[in-house]
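A single protein chain has been omitted from the complex, and every remaining protein chain is retained in its original position.
Chain IDs A, B and C follow the sequence of writing; residue 1 opens each chain.
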Amino acid sequence: MDFSTFLWTTFAVFVTLATFSFLYKDNPFYKFAEHLVVGVSAGYFVIILWYNGLVPNLFDRLKDGDWYLIWLNSSKPWYLIPAILGILMWTRFSKKYSWVSRWPMALYIGIATGVAIPLEMSNRVNKQLFATMTSIDWTNFFGHGHFNLLDTTSGLSQVIIFVGALSALIYFFFSKEHTGWFGGVANLGIWTLMIGFGASFGFTVMARISLFINRLQDIKAWGIEALDASPRANPNYGPGFLIVFWLFVAFVAGYIVYELVNYFRSRTVQS
Amino acid sequence: MAMKRQIPFALVFIFGIFMLFQYFVPHESSEWVYEFLLDWIYIIGILALALGIWSLFRVSVDKIKTKKPNWVYSYVTLMGLFIMTVFGFTAKTGDSWGLYPVFVITFMLALFMLIQVLAKPASRNLYGLFGGAFLLAAVLIAILDRTWGFYFMEAKGLQNSMFRIFFDDVMMPILSTMFALLAFFIASAAYRAFRARNLLASLLLIAALIVMLRFNPYLPYAAYVAKVSNWLMNVPNLAGQRAIVIGIGLGIVATALKVILGIERGYMGKG
Amino acid sequence: MKVILGIVFLAVLLTCSVAFAQTDAMTPADSTAADTLSPPAPPTDVKAVDTPNDHGHSITVTWKLSTDDGGGAKSVSHYEIFRSASPTGPFDSVGTAVAGQTIFVNGGDKEKQSEDYFPDDSNFYYRVDAVTMNDSVRSSSEIAGPAHAYGQWYNTGRTPVLVAVLLFMILTIYFVSRARKGQELYVRPLGGIEAVDDAIGRATEMGRPILYVLGLGTAADVATIAAFTVLGRVAKRVAEYQTDIIVPTYDPIVMTVAQEVVQSAYLDAGRPDTYKEDSVFFVTQSQFAYVAAVNGIMLRELPATNVYMGKFYAESLLLAETGAVAGSIQISGTDEIAQIPFFIVACDYTLIGEELYAASAYLGREPVLLGSLKAQDWGKALVIILAIAGIVAANFGWTWFTHLFKVAN
Partner (left out) sequence: MDIFEKMMKLDRRWIFLFLIIVCVVTYAIPFKVPILVEPEVRSIYNFIDSLPPGDIILVAIDYDPNNLAELHPMTYALVEHAWRKKLRVIFTALSQNGPGMAEQAILDISDSLKQDRTFNGVHFKGREIKNGIDYTFLGYKPYYALVILGMGQNFRLPFPTDYYGTPLDSIPMMRGVLNYDQVAGVIDLSGGSITDAWISYGQGRFNFPLALGLTGVMTAQYYPYLGSGQVFGIMGGLLGAAEYEELADNPGRAKDGMRIQLYAHMVIILFIIMGNVGYFAERRRQKREEKGR
């Protein structure tokens, strides 16, 4: 690793810690990291959508035409239509003509909703309905092998899934009061939902902590890089690595001390 | 009036109904129209990014102009946005970068002056003069220096080393740290909300606790806990999800139908 | 996408073939034949027909397994499929199928310029070879054909979906028209909806804004469209109460639509003058950068109420926890199932799944919209009835009934 790369990874560690500082409170470092990432990511998506979206989907299709014929002689001149519609969106820059932008918007929403109807009906309703129509495993009703209630493929579990799903559907009824037997079934439904939500919350905790471990590993790798970089071990490395490392550590430690002092001062004033 | 209100709704209806029934027609011609129309909304979406970037630019400049709280950070956003865009469109042609760093600096200075012109109308002439000078210098460098160049139709900018550094060492650390904050937020949310206030909250709490204890070796009957948590994930969770999926499917279809048939018009402006 | 579809299609075909192969494997081939050079029995009953329910450019070849498929010294290792434009040949190899398979789809590109172009409406003849481990030891079937490919105008595999959509459309139109005639409709209370009014009132009292987050959906997501309609209702109340609304957006089209919605809500409330153009603005199209910015807004502007409606992914908890720290009342609604638990835990009110789509009808209280809720309920009732009938049928082995509901690709 050369020195400039090391400086950039130091910057990466800096913004990592700046973002983590949000856990304590909103502060200038977090504000810096936040505003930086908003700008940089917006620019990044301009580039990505340009190269991966506009160029292959529009420009490449029109490029064999001539500009002075407004590309009408290209092999796929009909791609001028979406281009014009997209440019109509820009009428929003003007107050007077901004209503024109409703046309492409209407097209956009019309196409999207039209696509959604059969697709969602098929994937979410028809296929799920078909999946509920299972043949229940009566021979292994209480679990495979011996009596095993926690077997997820047993007939009992299948029955629970079926009843749970239907009662949860009943919970979602809008136009019927949840009273009497109907209310009872709806209650069963919301219990099923809540147990499921709790379980999936608990299940996610592990994956989220792994994310933090990954960040720790990055910081550790940076530290090792700096501390290993003695000039004798590797001629490419200079003392600069260590200087940058310790300066950075001193900076972070200094800021923490500053915050602590402030915190205790404000407490003594209050009491 | 019809141009502003009626035609957009007519467009939603026509294209929505067409796309709805297109799903059932596998023929080539219907497939062609489908792909073409999806390209439309894709291209409209990308071209609309100009509106988004303009909004980001205007809000940031406005903050600087009116000196709203934290206005200084808006410079960071704007610089990040433009520097990333410039990196993405430039790449070196030979082995060295030549005057590229000088170009980047003069270009950023020119931009800074431009922002000042917009934000501080009082001293517009001074900033405008400087900005023009820097811009001229940047343009001259861009024209005269042949070691690097602008690329718009080929994705060479994605290989630009500065573009990659900004992605790897600025954007990614902040984004993945933001994601990693979840490790902490999931803990505080669990602490705050998992109180056995009533039956529903208790079910949520107990299910989550069981799943979180599933690999705790200090616990008696730990193997059993693992089995129970598995059962919770595969039986009640599956039942609840199935009900939600079916409900959402019907909700989506109902909403989309209301939009296409013009019953729900709240998404489109009036006047 | 094409690759995925191809794999899915292959997978379906393979499942069929596995089923076939297993029945066939029950009768093992004559394993006493020692002569490895004698060719295996050829596949029989070869048929070539146009692939059904597709856009054309594809012919499906089927055959019955060679008797030497599934064991023995001259066991078939694979089948090779040949195609020709005339019954006399010459035949070109178009692909192979693993032993045990009885179907091969010979398809190609629809673009004429493509190398892999497969013409429609021209006759082709097919032959299937059973090949052993030794590539030269093989036997050919009879020639099948002619067959020509053509595209269909209706996909019969999707009939259940068509029936469901039409039925639901009729239900919706019926109940909406009944509501138009003034029929009263009961709807049960939803906590999250009733909180909206209080929350706006609270914001006015505290002199703080309302933050409305539309999530990461694009305007092509129906969840986001539903969120727009809720935004319209909320913005109207906000305008009436003279409170501020902040709408940071993730997608430029979403921003544009949201601007239209908020502006016309102010117009409806009779206060177009108080509408601020910058109340709806674009942040960035990066998930966590967007979250960073919205979190910053929450802690700096301290909104009295945060409303999250639309599509949310991992950021749901990041937003909702920060909002809780800022002391805001939080109302959420999403159709992303994986995120509902986090909203339930961290928000004061959560609209679960379908309730998001009902929200605008609830807030608007227009009979026409409430009518569509009735249609949704009937849809659910129908699903429940059919599910019960289906599980009964499945357990009595009446597969004809359950197969009425099966959607084929």
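Quick notes on this one:
Assume a contact is a pair of C-beta atoms (placed from the backbone, for glycine too) under 8 Å apart; a residue touches a chain by one contact, two chains touch by 3 or more.
Since this is a predicted model, take the numbers as computed values, not measurements.
Touching the chain that is not shown, out of C:48, C:99 or C:245: C:99 (per the contact rule at the top). Check A:70, A:149 or A:206 against the missing chain and you find that the one touching it is A:206.
Here one chain is not drawn; of B:226, B:239 or B:257, the residue touching it is B:226.
Within chain A, the residues in touch with the undisplayed chain are 23-24, 143-144, 151-154, 203, 205-207, 209-210, 212-214, 216, 220.
Looking at chain B, the residues touching the absent chain are 183-184, 186-188, 190-192, 194-197, 205, 209, 212-213, 215-218, 222-223, 226, 230, 233-234. Where chain C meets the missing chain, the touching residues are 7, 10-11, 14-15, 18, 21-22, 77-78, 98-100, 133, 325.
FYI, only the chains that are shown with their structure count from here on.
In this assembly, the C-alpha centroid of chain B lies 22 Å from the C-alpha centroid of chain C.
Across the assembly, chain B contributes 20, 23-24, 41, 44-45, 48-53, 56, 70, 171, 174-176, 178-179, 181-182, 186, 190, 204, 241, 244-248, 250, 252-253, 255-257, 259, 267-269 as residues in contact with two or more other chains. For chain C, residues that reach two or more other chains under the stated contact definition are 158, 161-162, 165, 168, 220, 222, 225, 253, 256-257, 259-260, 283-286, 288-289, 292, 300, 340, 342, 344-345, 352-354, 358, 376, 379-380, 383.
The touching residues of chain C, when paired with chain B in their complex, are 53-57, 110, 151-155, 158, 161-162, 165, 168-169, 172-173, 176, 218, 220, 222-223, 225-226, 228-229, 232-233, 249, 251-253, 255-257, 259-261, 263-264, 267-268, 272, 278, 281-289, 291-292, 300, 314, 317-318, 320-322, 324, 335, 337, 340, 342, 344-346, 352-354, 356-358, 360, 364, 368-369, 372, 375-376, 379-380, 383. Residues 20, 23-29, 31, 41, 44-45, 48-53, 55-56, 58-59, 62, 69-70, 171, 174-176, 178-179, 181-182, 185-186, 188-190, 192-194, 204, 241, 244-248, 250-259, 261, 263-264, 266-271 of chain B touch chain C in their complex. The residues of chain C lying in touch with chain A in their complex are 158, 160-162, 164-165, 168, 185-188, 219-222, 225, 253, 256-257, 259-260, 283-286, 288-290, 292-293, 295-296, 299-300, 338, 340-342, 344-345, 352-355, 358, 373-374, 376-377, 379-381, 383-384, 386-388, 390-391, 393-395, 397, 402, 405-407.
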